[in-house]
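In what follows, a structure is listed as structure tokens, so that the remarks can point back to it.
For this view, one protein chain was removed and the others were kept in their places.
In order of appearance the chains are A, B and C, and numbering begins at 1 in each one.
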Amino acid sequence: MVKVVKPLGDDKLPLTKPMVGVAGKTGLWRNMKPVVNVDKCTRCYQCEIYCPVNTIIVEPETGAVINYDYCKGCGLCADVCPSGAIVMVPELGE
Amino acid sequence: MGLKLALTGNHAIAYAVKLADPDVIAAYPITPQTPIVEKLAEMIEQGELRAKMIRVESEHSALAACFGAAVAGARTFTATSSQGLLYMHEFVHWVSRARIPVVMAIVSRTINTPWNIWPDHSDFVDQRDAGWVMSYAMDSQEAFDLTLQAFKISEDPRVYLPVMIGIEGFIIGHTAMPVEIPDEKQVKEWLGERRQPYVIDGSEPLGLGGLTFPEDTEDMFYHIQEAMGNVKKVIKEVDEEYGKLFGRRYGGLISCYNCTDAKYIAVSMGAWSGDLIEAVNKLRDEGYPVGVLRVRYYRPFPIEDVWEIVQNVKGIVVFDRSISFGAWGQIYTDLAAGLSLYTDKLPRMANIVAGIAGVNVTSEDFYGMLKSFIDKSESGLLDRNYFTWIKIRR
Amino acid sequence: MSGVETRKLPLPHDARGRVLPGDAACPGCPIPIALKVVSAVFGEKAILVIPACCTSVILGTYPGQAIKASVVHVPFASAAAVASGVSQALRSRGIKDAYVIAWAGDGGTADIGMAALSGAAERNEDIIYIMYDNEAYMNTGIQRSSSTPKGAWTTTTPTGKIENKKDVARILIAHGVPYVATSSIGYPHDLYSKLQRAKNIEGFRFIHVHAPCPPGWRFEPQYTVRVAKLAVETGLWILYEYHNGKLTLSGPSRPYIDPAKRKPVEEYIKLQGRFRAVTEDLINEIKKYVDENWHWIKKMSQ
Partner (left out) sequence: MLYEIIFLGRGGQGGVTASNILVQAAIYENKYGQSFPFFGAERRGAPVAAYARISDKPILKHGMFNEADVLVVLDDSLIKLGVAKKYTIRENGVLVINTQEKIVTRDQLSARGKVKVFAVNATKIARELGLVVAGWPLVNTPMLGALISSNGFISLENVVKATLNYFGGKLGARNSEAIKRAYGETSYVGEV
């Protein structure tokens, strides 16, 4: 049997807990931005499955929805989208 | 009172581990530690010990597996020596910095090359910066007691640091001596359930040891130093409790012999302290006011206890069975550095390194070395502190 | 792409919210994709034992971690050994619903961690060992590993690696462990079903996941999946399972047993800057290497 007892001095321990944004708002890293054309979106889930930052959620009602706070702009979603519903546009409008 | 058996130091440690009822043991054989692991394997196969044994492929993996098991809530034990200890050295640091209780026995043997399996303290003291509580026994009984106490100390919430117990290979490791084994039920009650500061077993998503910025890491290391301060108190408490329950007290971090009225103190660690005591007996008979201060815990270094003993003495001789090449014996280094923080008037001091690589040192040798130091010091011939490496040839 | 089939599979919803946005991976990194699949199968009951590798950094900085699972970070050579310890402790404590997963890169598996891996496999420890293979030491800045393919540039093989890739899955098959599989981040559903299978097998399970790395392989980050699929479609990377002494070719690789169906390896190679200096002769050698691998697969699956 094991009992978990906190250190009496309340020592700082090298423990971590799940957290969104451990590397900050990674949306800052972007120079190209994926934009979804909901009408073209077939709700195939490819972008959600492959998004390396887990910033895309596909729902039947909404289609693919991207969380731009964390999207790093890698463009992978646009590359895997079979219906051309996601296009990459310059972040700064250049 | 329990059973009294003739046990080698190695087997004494195995018996203590058995009483501590560990969940997981992982080890790799190396001379002169192997009999510990063999004995434990035998106990497991005979059903006397319920622990799972991981017969790993290296010492690095031995401590790695113990670490993993400890993190997941298991009481664990491993043992090694010399090259094996050096091979696992990376993990020695890893475990303490994770603040996870683990107990390990070191059956000392010198460090190679050349191949040599005889004992000195070089493998043990090499771990001194790693954040482990480090104890060293003088005989099989003490090896037994220290091992059992190690689990208690390691799992104390004021400590939460791994503990290692050292004995010399062959001199203690393979030498049978009387060992009293306390009652199993009584030990179990005293030791209690395994305690640790966190557990990773899937009950909640928790991470250990992830990337940490300098400031936070430094905080964590500072707390290890703080915990080392607490260890001193805990060791004394545990020694006291153990004495009450099982009849043996050692006095804490150091053990003193004839120190109260001594004008000269000889400092040592491990088995040869016995030979040193014999030498001191003879010197006392001849009127020399000399005592022995034996270091039982090398980390945390017992500088407060040492200072209490030596503050009024004329001279201190530290016998080291290891050498930091290019510097001095490690116990001397720590003791001198520690005393320098207590006083600006150090007594006359000498550091004698001997018994390296298993060279035999007898009580006659100690008698000669000590007598020479005291005689020279008293006659005013010794006008400075000194370091020497005594090579004993017979 | 197989949109219709995908909708039937539970992966997206199983995986949601477990690998968290805002991790420290490079854009286009394959590692969070694979972690997402692992999370879909094991959820919060995964205990990931992670040696020094990209993932040590990707999961982020104290006091946070980018995954809802347990994580034990360990020294480079020790993933399989620590995982063995965790697994034995759980067994000793009677905990049956947690899954111990060693999660290591190719360096931590094929090189420095090989002894511990072999030891744990030989002891048939009850763990799942996942090697995500980005074919070099990426975390230290793209140095060659024994898993780097022939011809590939790395900072320590500036003119291209001379030796062939070490085949770790075959080494594990030789250990006689209950389950060995190869997979790829290009095929998350293949990985998903392999992990599901592995989950229900007791003993040592090894899964080798091919994971193309944009900065390390010198391709644009949007092509991670494209490159991963091309490795399979050219026959360079073969997906299979080895279970109960039998080798079975997996769905995505099945067509490519027929050499005529394979895409030319040049398609795979030209997408990646790391193969820029590859000569015609070397391409022929790579083709020969592909044929030899398929020969072995055919022999083993008979």
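By definition in this document, a residue touches a chain if its C-beta (ideal position, glycine included) is under 8 Å from a C-beta of that chain, and two chains touch if they have at least 3 such contacts.
Note that the structure is predicted; figures quoted are calculated from it, not measured.
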Exercise for the section: Can you pull out the displayed chains that the omitted chain is in contact with? Expected result: A, C
Handout entry: Touching the absent chain when the full complex is considered, from A:Ala23, A:Val36 or A:Ala78
Key = A:Ala23
Exercise for the section: Just name the one of C:Pro63, C:Pro215 or C:Pro255 that touches the chain not displayed here. Expected result: C:Pro215
Fill in the blank from the handout: Filtering C:Ala15, C:Val57, C:Ile101 or C:Ala198 for touch with the omitted chain leaves C:Val57
Fill in the blank from the handout: Residue positions on chain C contacting the omitted chain are 24-27, 57, 215, 220-221
Exercise for the section: Name, in rising order, the residues on chain A that touch the hidden chain in the full complex. Expected result: 23, 26, 28-32, 72-73, 91-92, 94
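In this section, only the chains that are shown with their structure count from here on.
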Completion exercise
The chain pair with the larger count of contacting C-beta pairs, comparing A-C against A-B, is A-C
Practice task
Take the average of all CA coordinates in chain B, do the same for chain C, and state the distance between these two points in whole angstrom.
Solution key: 44
Handout entry: Inter-centroid spacing, chain C versus chain A (mean Cα positions, whole Å)
Key = 22
Handout entry: Length of the line joining the C-alpha centres of chain A and chain B, rounded to whole Å
Key = 52
Exercise for the section: Return the residues of chain B touching two or more other chains; collapse runs of consecutive numbers into ranges. Expected result: 73-74, 205-210, 212, 216
Completion exercise
Within chain A, the set of residues that touch 2 or more other chains is 1-2, 14-18
Exercise for the section: Please give the residue numbers of chain A that touch chain B in the complex, ascending. Expected result: 1-9, 11-18
Exercise for the section: Name, in rising order, each residue of chain B that touches chain C in their complex. Expected result: 23-24, 26, 51-52, 54-58, 60-62, 64-74, 76, 90-91, 94, 200-213, 216
Completion exercise
Residue set of chain C touching chain B in the complex reads 44-47, 49, 56-57, 59-63, 65, 67-75, 77-78, 80-93, 95, 97-99, 115-116, 118-119, 122-123, 125
